[in-house]
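Removed: one protein chain of the complex. Kept in place: all other protein chains.
Chain nomenclature is as follows: A and B, assigned in order of appearance, with residue numbering initiated at 1 for each chain independently.
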Amino acid sequence: MQVNDSKNFEPVIAAFCCNWCSYAGADLSGTNRLSYPTNVKIIRVPCSCRVNPMFILRAFQRGADGVIICGCHPGDCHYTSGNYFTRRRITLLYSMLDFLGIERNRTRLEWVSAAEGAKFASVMEQFTEDVRKLGPNRRLEDLRCRKK
Amino acid sequence: MNRIGVFVCHCGTNIASTVDVKAVAEALSHERGVVISQDYQYMCSESGQNLVKNAIKEHNLTGVVICSCSPRMHENTFRKACSEAGLNPYLVEIANIREQCSWIHKDITTATEKAVILGRTAIAKVTLNTPLTSMESPVVKRALVIGGGIAGIQSALDIAEAGFEVDIVEKEPTIGGKMAQIDKTFPTLDCAACILTPKMVEASQNENINIYSFSEVSDVKGFVGNFTVKIKRKARYVDETKCTGCGLCTEKCPMKKVPNEFNAGLDNRTAIYIPFAQAVPKIATIDPNYCMMLKNGKCGVCSKVCTAGAVDYKQKDEFIEKKYGAIVVATGYNPISPEKFDEYAYSQCPDVVTSLELERLMNAAGPNGGTLLRPSDKKHPEKIVFIQCVGSRCDDDRGKPYCSKICCMYTAKHAMLIREKYPDTEVYVFYIDVRTPGKNFDEFYRRAVEQYNVHYIKGMVGKVTPKANGKIEVQGSDMLADEQLRIDADLVVLAMAIEPDKSARPLATMLTTQMDTNDFFTEAHPKLRPVESATAGIFLSGVCQGPKDIPETVAQASAAAAKAIGLLCKNSITCNPCVAHSDELMCNGCSACEKVCPYGAITYENKEFRMPDRTVAVRRVASVNPAVCQGCGACTVACPSGAMDLNGFSNSQIMAEVDAICK
Partner (left out) sequence: MQEKMKQRAKELLADGTVNRVMGWKKGEFGYDTTPAVFRSAEEIDKYFVCDDFTNSNLSKLLVKESKKDGVILAFLKPCDTYSFNQLLKEHRIDREKVYIIGIPGGPKLDAEIIKSKGITGITGVKNVNYTLVIDTIYGEEKMPFYEAVSVKCKSCKSKKHVIYDELIGDDGDILESDRFDEVEKLENMTSRERFDFWQRELSKCIRCNACKNVCPACTCEKCVFDNPKSGIENKAVSDSFEEKLFHIIRAFHVAGRCTDCGECSRVCPQNIPLHLLNRKFIKDINSLYGEYQAGADLDTKNPLTDYSTDDCEPSIVHERGVE
C-alpha cells in the first residue's frame, strides 16, 4: 500500500462551481491566463445549493483528496437565497467530517464572484497546496475498517 | 445504446498550443460509447458546426461532447447546431478545455492529461443526458397593479396605453396615494394636485383600466403569465354603481367628529365621507367605526338624503377572483410614527408636527384653507424649526438604518415656501448633512439658503420642550460654530423617516417575492434588473422597492410597466427545461423542498396510488411548476428521499462526473 509519498503525490481535487459566479470566475482566470494547478477539475452546477453532501462524500470515496465548493458571495446568489442554504448545509457537513476525524483542510467552501478570476486562481493554488501537504486521502476511504 | 461523438477544437492555437488535441481525440475515442472522435481547427465556425451536424446524421449519434471553450461562450451555438441536425439540444455537453485548461497551464503533458479527464467527464455526463423540451406557458393578457398612488397610476396608464387591460387595487376609498396629500412638489414648486388629479381622472376614464378602490389583494396563486388573484372588495356600505358623488350625505351626516386621515388628522370629517374633492372614484364610503347606524342602528340620515338610493347598510365584503399575466407592486410608503421619539415632544405639544402634517397645514384644501397657522392657537408661527433625519439613518430600533432620501428636498421646499409667503418668519433647519443629488436639486437648496435666508444649522437637536408661554424651546448644537443653541420656536416640524406600507410584507408572502430586512421589496438584480422582482412576472414600482421622490417613482413606474408590457406582448413564455421534478413514487410530501424554493414553484396535492397489495393509498406528493422553477436545485438537496431531481444536472449525472474526475 502506498504511504504518504509527498514527493510524487499529486492530489485529485474536485471543485464544484456555481454556473453564475465561480464558474465564470474560473473562466475569467483562464481569460487572464492566471494559472492554477492542473489537479483541480471543475464540475459545473447551477448553484452551490445543488451540491448534495452525497456528491462530496462520493468524491472522497472515489479517490478525491480534497473537495472545494465555490458559490456566489452571500447576498449575490443568482437564485437569491441558494448559497445561504449551501452555507448551512456545508458548515454542518464539514463539521461532521471533522468530528469523524477527517482532516479539516480537505474540505473548503469559498465565495468567488464572476469578477474574481485572480481570487479563483489563488484559492485553488492554496487549496491544492494544503491538500498536497496532507497527502493522500486515506481516512475517509478507511472509515469503515479495511481490517489490517 | 449510446453513440457519442466527441469533437475537439483547436481554437486556432488557443487550445492546440498547450493541449495535444490529436492525442485528446485519440484518447477519448476509446471511451465507452464513443463512436467518433475528431479534432478540428475552429469547431464553432460554420464548417466546424457542419462537421458535427454531418457526424450526427452519419453515425446516428445519441450524444455530443464538444471539447472547446467555456460553455458560457458557445453552449448555445452547439445546442442549436445539434438541434438543426435532429439531435435534441440538451444531449450536448461541453468540456471546457480552453479557459479551464489550455489557457492556464503551460506544460503540454499535464494539460493534455487534464483535457482528457475533462473530456471523459463530459462523456460520462452526456451518457446520462435525457432529451429535454422547453415547455410553453400561455400568457393572460391582463395586468394587476397593486396600489393606486402615483406609481400605480403611472404603471397602469402605461400598460393601458399599450393596449392591455389593467386592474388597479387600492386599499383606500380613492386612488392618489401620498402625492394627493402633498401641497407643492420640488424643485419646481408646482402644485401636486394640479399634476396628479388629471392623471387620476385619466386612469378612471381609460377604458382599459379598471379601478378596485377600497379593496385588497387577499390571495395570489399561479405564476408568471398566469396568476390567479383573489381581491377583497371591502364593504363601503355605498353602492358604487348608484352613488353620484354629490356629497349631500357627507353634509348631512350628524357624526362629524371623525379624525380626517386625508388632512393627517388635523381636522375632522363625517362618518360617511369622500376623502377629498377630486377623489377617484368619487364615491362616498361609510366608516363603520363611527357610523351610528352601523354601530347601533340609530340614525340612517345618509340613506334618507341620498336621492340615488346608494346607501346600503347591509353591504358585505365581497371577493372576486381574476387572472393576470403580470403583477406590478406599487404599495408605497408611510412616514413612521413620531411617538417613539420622546425628545421631540410630539405627543405633548400640538405645535410639533410632522412634515406631512405641515403639507396639509399649508395646503389650500387643508384645515386652515392654506394659511399657515399653529394647530394649538391658530396663530401665525414666527419662528419655525425643522428637524431632519428623525428616524432616518438611525442606529437604534426606534428608526430606520437607511436614508429616506426625500426629506432634505421637501424641507428645503417647505422652508422656501414659508419664507416666500411669510417673509417675516424665521426658519431654522437642523441637519446631519444635506443630500441633494438630482437634477436642479442642489440649486434648489442653495436658493433656499442664499435667496430665502433659511438658517441651515449642521447639528442635532437634543431636546424639544413646550413652554408655558406657548413657545417651544429647541435645544440643539451647531457643530460648525461649535456652540449650543436654544431657539424659542412657535412650530417644530419633524422630517420623519418613511417606511414601506404595512401591507407590503403579507403581500410579499402571497407573491413569493423577497424583501429586505426593512420590508422593501428586493429587486432581481440591484443594478441590472432594478424594476423586476426575483419572482418572474412580478414588477416593482415606486417606494415599495426603496425610498424615492416623485420623478424617480414615475420613471420606475414606467419602467416596470415597460417590463410588464414586454411580458404581456408574448402569447406564451418558453420555459427553461432544466428544472426540478419530483418522482411522486418516492416523495414523502414532507414539504422540505417547498421551504427552500425561492420561487414558490412547488405545490402539494393528494394523489391516489395503487399499492402492491392492490389497495389504493392517498399520499401527499410534491409537484413542481416548470414555468416557475428556475432550476437552482436547492430542493434536490433538501429532499431526504431523493425524490426531487434536477433536469440537466441530475444526481446521477453529477455523480458520474465526480466518478470520472476521481478515477
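Some points to look at:
The working rule: a residue touches a chain if its C-beta (ideal position, glycine included) is under 8 Å from a C-beta of that chain, and two chains touch if they have at least 3 such contacts.
Predicted model, so just to flag it, every value in this text is computed and none were measured.
Residue in contact with the omitted chain (choice from B:Leu511, B:Ala560 or B:Val596): B:Val596. Interface with the hidden chain, as seen from chain B, comprises residues 583, 585-592, 595-596, 604, 617-620, 638, 640-643, 651-652, 655. Touch with the hidden chain on the side of chain A covers residues 53-54, 57-58, 61-62, 74-75, 81, 84-85, 87-105, 107-109, 139-147.
Definition applied: only the chains that are shown with their structure count from here on.
Contact residues on chain B toward chain A in their complex (touch as defined above): 70-72, 96, 98-101, 103-107, 110-111, 113-114, 117-118, 121, 514, 522, 534, 578, 596, 598, 630-634, 636-638, 646, 648-649, 651, 654-655, 657-659, 661-663. Put simply, chain A touches chain B in their complex at residues 12, 14, 19, 23-24, 26-31, 33-36, 38, 41-47, 49-55, 58-59, 62-64, 78-82, 85, 89, 121.
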